[in-house]
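What you see is the complex with one protein chain gone and the rest in place.
Each chain gets a letter, A and B, in the order it is written, and its residues are counted from 1.
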Amino acid sequence: MNPYNYLYVSALLFTIGAVGVVVRRNAIVVFMCVELMLNAANLTLVTFSRINGTLDGQVVAFFTMVVAACEVVVGLAIIVTIYRSRRSASVDDASLLKR
Amino acid sequence: MNALTSMMLLPLLGSLLVAVIPSDQTLRIKQAALGTTLLVAISGVMAWFKFDSANTSFQFVQIAQWIPSFGINYAVGVDGLALVLILMSVLLAPVVVLAGWNESEGGRWSAKVFYILILVLETMMIGVFAATDVFLFYVFFEAMLIPVYFLIGGYGSGERAAAAVKFLLYSLFGGLLMLASIIGLYVISGTHGGHTFDIGQLSELHKFMSPTTQNLLFLGFFIAFAIKAPVWPLHTWLPDAAAAATPGTSVLLLGVLDKVGTFGMIRFCLTLFPDASKTFTPVILVFAVISILYGAFLAIGARDIKRLIAYTSISHFGFITMGIFAMTTQGHSGATLYMFNHGFSTAALFLVAGWMISRRGSSTIADFGGLQRVTPVMAWSFFIAGMSSLALPGLSSFVSEFLVLVGTYTRYPVAAVIATFGIVLAALYILIPVQKALHGPTTPGNENLPDLNLREKIAIAPVIAVIVALGFYPAPLLNVINPASAHVLEVQGFTDPVPSESAGK
Partner (left out) sequence: MTTSTSLVYLIALPLLGATILLLAGRRSDKWGHLLATALSASSFGVGLYQLSQMLNRPTEERGVSQKLFSWISVGSFNVDAGLLLDQLSICFVLLITGVGTLIHIYSISYMSHDENRRRFFAYLNLFIAAMLLLVLGDSYLNLYVGWEGVGLASYLLIGFWNQKPAYATASKKAFVMNRVGDMGLSFAIMIAFATLGTVSFSGVEEASHTASKAALTAIGIMLLVAATGKSAQFPLQAWLGDAMAGPTPVSALIHAATMVTAGVYLIVRSNFIFDAAPTAQLLVVIVGAITLMFGALVGTAKDDIKKALAASTMSQIGYMVLGAGLGPAGYAFAIMHLLTHGFFKAGMFLGAGSVMHGMNDQVDMRRYGALRKFMPITFITFGLGYLAIIGVPPFAGFYSKDAIIETAFNAGGVKGILLGGTALLGAAITAFYMTRVMVLTFTSKERWEDNQHPHESPILMWLPMAILAIGSVTTGFLFTRGHALVNWLSPVVGEHAESEEMLLQPMVVSGLALLAVAIGVAIAVMKYQRADVETVAPQNVSIFTRIARKDLMQDSFNEAVFMRPGQALTSLLVKGDENVVDGAVRGIGRTALGAGASLRKTQTGFARSYAALILIGAIALIAGIWVVTQ
């Protein structure tokens, strides 16, 4: 199969993720969209690894997965804490930084 | 131990001593600060006697490696010029402490912090004049801003925070330009005999610089010093800072810190960049003459007594700058002597004005009136200080002002002639406040102002004594200054103009 098709899928996934981040209010959904974008990037890396016949891309993909796992842990914890204290998981409600 | 290093260490030790005294023992703190400054003053006078005025090279030299990889040294030493300014600084410090005995009250922090700042500042004042390593000089030059910033912002009056920030930003801007020039010097020194910041080696560098490079580096230094001095039109921080600061801080600010500017012009601008100095002399003289008249006019128009004194200083710094760039021995020696004398006459003016203000609770000149009858000693002190400021013959400022004028006239007659009009304006800007504050009927509310107490009399007496004594007998200072001035001009390749009418003989 033409490896470029993976790239198209990856671009599609990334776009869906990016649009999701911008348009959705719920923090959990935004968070999932971020994950989607990360995985789109992973897919790209693996694809290029395949195209070029080197292992570099796959190694970086592993790094990304590790970082993403850490991020999920910290991020979900923050979201849960915010939800507990504010009874809301909307990202628009958490705009305190501007002050 | 080296005389200069020990002189710099003493106030630091004093500040440590002040730091360990409990904050509530204010009197002890003040006594410790006064004792320390007196000790420094004594060691300064001793250094004065040990100094060999016939020797034009640096004395009391001490060099220790500081950051060897950049060729930066802790290097100190003094010539006649630096010694005179250090002497002035260490003599003024105890006067300021004694005169401003209660200045720390009403500040944002305790008296302890105030005196620690003053003592640390004293160390830096000595260091900035004593440094013979350009980088060390720069460190002191910038570090001095910190205690002064807190002294103005923490203990001043009125718009003290704004004034402190203005002062800091102006000085930092100048310092930045100077830093760029210093780095430039460092880079150039690397290609001609190895990286160094030693002023003696750097003064040989100008032979390898293109005129453009030299001009640019010169401007970096000069603008920093012109802000510090201050020369028109870079002066507007001074009135604000002087009006907001406590009188004692103002004395240190105008009397000592601003001298770093004029000192730097001689030590760095002229020594490091002789050709650029010659190029810019006409422009600088124009700015100096404008400063003289402009400062005088603004002083005439000033309503606030502290601002008035600040403006008179702008006029006086114009004279000093003019004397420096006249490039004659009379101009140079006069300018150096002027720095010393201005320190004392401005100190006297500011301290007496400070006492007047603290008694009356206002710094507006119109609020005073008839003080000569109510508080004769205070009025006389102000009057004598004012007479010194307008350069009355017989008082110290006259000698220096006249030397500057004569020295300038021999080379730049037009500048000297215009500047001389400043002496008429000086009469106005001193006599107008004298008339409004000291003469006339006693303004209601002033009838019961107390005259100077013993502490204040003891503080002002030595200042006035110096003003009178040096007016009649300036030789002790001139003997030290003359060789240094002659040396600077010799390096510059200048000789005094020959009297035009005796040229044929």
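Quick notes on this one:
Keep this in mind: contacts are C-beta pairs under 8 Å (C-beta built on N, C-alpha and C of every residue); 3 or more make two chains touch, one makes a residue touch a chain.
Values in this document were obtained by computation on a predicted structure and should not be read as measured data.
Per the touch definition above, the residue from B:G106, B:P282, B:P450 or B:P497 contacting the chain not shown is B:P497. The chain not shown here is touched by just one of B:T236, B:T364 or B:N453, and that residue is B:T236.
In the complete assembly, the contact with the undisplayed chain comes from B:L428, out of B:A161, B:L179 or B:L428. Only one of B:G35, B:G184, B:G440 or B:P462 touches the absent chain when the whole complex is considered: B:G440. Among B:A180, B:L216, B:I300 or B:A469, only B:I300 touches the chain that is left out of the view.
Listed by residue number, the positions of subunit B touching the unshown chain are 166, 169-170, 232-233, 235-237, 294, 297-298, 300-302, 328-330, 333-334, 370, 372-373, 376, 380, 387, 392-394, 398-399, 402-403, 405-407, 409-410, 413, 416-417, 420-421, 423-424, 426-428, 431-432, 434-435, 438-442, 472-475, 478, 482, 485-486, 496-502, 504-505. Against the chain not displayed here, subunit A makes contact via residues 18, 21-23, 25, 30, 91-92, 94-99.
Going forward, only the chains that are shown with their structure count from here on.
Centroid to centroid, with C-alpha atoms defining each point, subunit A and subunit B lie 64 Å apart.
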